[in-house]
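All protein chains but one are shown in place.
So that you can tell them apart, the chains are marked A and B in the order they are listed, and the count of residues begins at 1 in each.
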Amino acid sequence: MALVSLKNVYKYYRSKKGKVEAVKNLNLEVRDKETVALLGPSGCGKTTTLRIIAGIEEISRGELYIDNILSNNLAPAQRNTALAFEDYALYFHLTVRENMELCLRAKKLKPDLIKKKVKDVSEMLGIEDILDLRTTALSGGQQQRVSLARALVRDPSIFLLDEPISHIEIERRYQILARIKEINYEFGTTILYVTHNQAEAIAVGKRIGVMNFAELQQIGTRDEIFNNPVNIFVASFVGQPPINLMKCKVISEKGATNLKVKNSSLKFITEAKIGKELHKLNLEEVILGLRPQNIYIRKVSDKQKSIKGKIEIIEFLGEDMHLVLRGGDCKFSVYCSVDMRLKKDKELELFYDQSKLHLFHPKTEKAINA
Amino acid sequence: MDKRKSLGKNILGKLITYVSLIITFSFLLFPIYWIFTMAFKPTDDIIKYPPTFSFQPTFKGILYILGLEEATAVGTQTGFQSYFLVGMKNSLIIVISSVLISLLVGLPAAYILARYKFRGKENIAFTILSFRFAPPLLVIIPLYLLFSKIGLYNTHIALIWVYQLISLPMILWIVRGYIEDIPVEIDQAGLVDGYSRIYIFLRMILPLAKGGIAAGTLLAFIYCWNNFIFGMVLASTSVQPVTVQAMRYLTTDTLMYREIAAICIGAALPLLILAAFLQRYLISGLSMGAIRR
Partner (left out) sequence: MPKISLKNITKKFGKVIALNDLKIDIKDGEFFVILGPSGAGKTTFLKVLAGLESPESGEIYFDEDLINNIPTPKRDVALTFENYSLYPNFTVFGNIASPLKSPANKGKYDSGKIRERVYNIAKMLNIDQLLDRLPSELSGGQKQRVALGRALIKEPKILLLDEPLAHVDAKIRNQLRTEFHFLKEKFKTTTIYTSHDYKEAISLGDRIMFLDKGKIQQIGSPEEVYNFPKNIVVAKNVGWPDINLFKCYIKPENNNLYCPEGDFAFNVSGKILKLLKKYGEMEYIIGARPHNISFSEEHSDKYNIEAVCGVTEALDNQLIINVKIKNMDLILSIDNPDLYLRKDQKLWIHFNDQSLMFFDKKTSKNVK
């Protein structure tokens, strides 16, 4: 059952330069008890989408359903959503407890019930000991937890979070992320989490929706996004270090389809079915994507193919290593486990699985699949 | 969202806002309007009761204070003399000099107070600020006796010196606040690059503090220009600024209200022009001195 569903939603603004589309033809479903992360660079439309669901932005076209009710024209107070702002927007002249109680009192709940709700939620977020402090006396991390608590105490159908951890001290970020995941797990709260940080999105979301230029590019599990990106934008936006992208010439040799990287000695061999597809599309050039994590310094299976490169940079990162190698004019990244024998300027043979090669159309930038 | 409802609310809200603004401004600006028109009114209209708004304008007052009309009443300016122009000359000399000296002394002092630590720093700073709190009446008699003794009674120098009590604290505190807002790392970057403190002060900090300097200068100018008591007690008619010169039109013979009104307008004119050009610095300047981080 979809808790929140957007069907063909558009949002326009009128500006001096004419019509600006903030959200274009958005079709998005957030299922009950699910956490969906909405990911994209600034200005892509993800925050606007959140605000549309909350009701503080009007929909220009399309339909929004919350709990199966058409909600386009419902006032924010009438939708059962709670929004936690990026900059917390706490009532700074009130204490933490008062911040949390404010909206419950507006709903005219009984004082006993209010007390209980505040107690439960503050325990869940670990803020029981600061309930009577003024919000101005709190650290960034504490303010963030109060902002989450204030939204959570309303028992919403869906919890809308706008970049909740971007302003928190680095040491605490991970803890709050884990806490948010726990809330979803323990209480079955449906969450829509907006961020521009792809590591956060992957850590928190069961499904991740990637947006760019007001359009939803792709939505899927981490696995789907990583292993089947629909276009170059999704492939390069998600993943650290970013995917290696190389312009290649398509060459048919001895019945196999080879991809020779431009200005370089590197040659990749693609699977037969992909080769056929390239032939069908009559493509002479193609853009090849291969993730640094999918290039290995040791052969793992016989099916793997190899390429050669010279080590230019070795980054020892403790648990793993990041290498930058060069093959001709082409530089590419490899992310692998630690091997202290590797030295700069060493020539190395590297291995890859053909199934992990991603090919993209040079003009449309869309993925080419068999 | 019901668009029609919100539109209606808007119109009513706007109406109330505008009406309140009009009432408030009328109340505040009325005295100025009255004085302004008084400068152009025939004498009978000035003293008429109940007062009227309509009158036949005349330029006699303006011409009189400019010394272009012959004096008539006893004890007033003789012949084609003009107290107004004498006053303006004195005001300009005294106030411009005061502000310039305050800048010369105050700007480096502001930098030192903003950047360096030394014993008694806050005490010194607060002492200078306290000059603004003290009512001039407290010090006026001792000053008079002192200046008379050393022969500075009725000199421009005396007034320029005394006006430092007004302009120096103003410039010091406003510019100090501005400089404190400039990160100290900018100075440090200059030092690392090989520049001396003086160079950093002159070529990097002062240009960045332009806003504060303008605000401080403007406010110092305004407060100095408006000062009445120092000029009245410590100087005589040849040195007194325009604020005091206006009194000379209260003669034994007649009360020349129109001429006094004309002087008021004339004296305020330079300030109005200056403020109009630099008004954006006024607001920030007024709040600057008040807030200490």
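The rule is simple: a residue touches a chain if its C-beta (ideal position, glycine included) is under 8 Å from a C-beta of that chain, and two chains touch if they have at least 3 such contacts.
It should be emphasised that the depicted structure is a prediction, and the values quoted were computed from it without experimental measurement.
Touching the chain that is not shown, out of A:80, A:197 or A:228: A:197 (per the contact rule at the top). The chain that is not drawn here is touched, among residues A:25, A:258, A:293 or A:306, by A:293. Set against the missing chain, the residues A:75, A:89 or A:313 yield one that touches it, A:313.
Screening B:59, B:126 or B:199 for touch with the missing chain picks out B:199.
Not every partner is drawn; the one left out touches chain B at residues 183, 185-186, 188-196, 199, 204, 207-208. Panel shows chain A; residues 170-171, 174, 177-178, 181-182, 185, 197-199, 202-203, 222-223, 239-242, 293, 313, 315-320, 322, 324, 333, 335, 337, 340 of it touch the chain omitted from the view.
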